[in-house]
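Of the protein chains in this complex, all but one are displayed in their positions.
What follows is subunit A.
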């Protein structure tokens, strides 16, 4: 694992850039634990102060320090993305591996469900969930809902690899030596699909965080928990741009762009690493 990262960082500019940008994000998240203010504290500081030595990124109209608010919001947003990615990875691994290995009717049923989830429009459905849950729309609920919408594409990808693994001699050998299906999938097949799982994790985080930001900006999530989207929501609610408090909007937008660029670069370079043809291409240059 460590050698792979070292090799990637040496050979692949995109990976290195992504890693550095991600380090900035992680640094901000770690800083959030040293925040002098509580996550939901408001009207503690003089409002609408422009960035200066005391308030590095200024303060909001709600009397919050933009910098510390940013770190806490970023932490929640990142944890949200990781939560969704983790849960949906489990679903996609189980569905993909089982469908690929079992084949036949099991495969057909699982893939029929898979394809249905793939085309169902997610955004209207998420709004529907909010419409119904309203105040019960907690972060845990949103994570579970997003995770159950975001596994299908990657399950197909994993299935296609599992199909290939099934016809390899080592699988036959495992079957003849009496391993159970669960054991074959976990001990024999899982290591082969893990690199793909890592690459799709980044994509899944991009998708889920993007969705969360959009829902939050529109006010369709739990508005008490500070996240990146919530920061923009409150800035909009106070018409920050019109009243010239640009730092309130600019700070989260800048951090969001950094976060997404980091995830995107990491996922792109990992995809390339997983594809032997493009890896050879790069080495040849």
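One rule holds in what follows: a residue touches a chain if its C-beta (ideal position, glycine included) is under 8 Å from a C-beta of that chain, and two chains touch if they have at least 3 such contacts; residues count from 1.
In this text, contacts and distances are computed from a predicted model.
One chain of the assembly is not displayed; among "Biphenyl 2,3-dioxygenase", "Alpha-ketoacid dehydrogenase subunit beta", "sulfate adenylyltransferase" or "Peptide/nickel transport system permease protein", its UniProt protein name is "Peptide/nickel transport system permease protein".
Across the entire complex, the residue among A:113, A:144 or A:223 in touch with the chain not shown is A:113. Interface note: of A:8, A:93, A:217 or A:231, the residue touching the hidden chain in the full complex is A:217.
Contacts to the hidden chain, counted on subunit A, fall at residues 112-113, 115-125, 127-134, 206, 209-210, 213-214, 217-218, 220, 241, 253, 256-257, 260-261, 263-264, 277.
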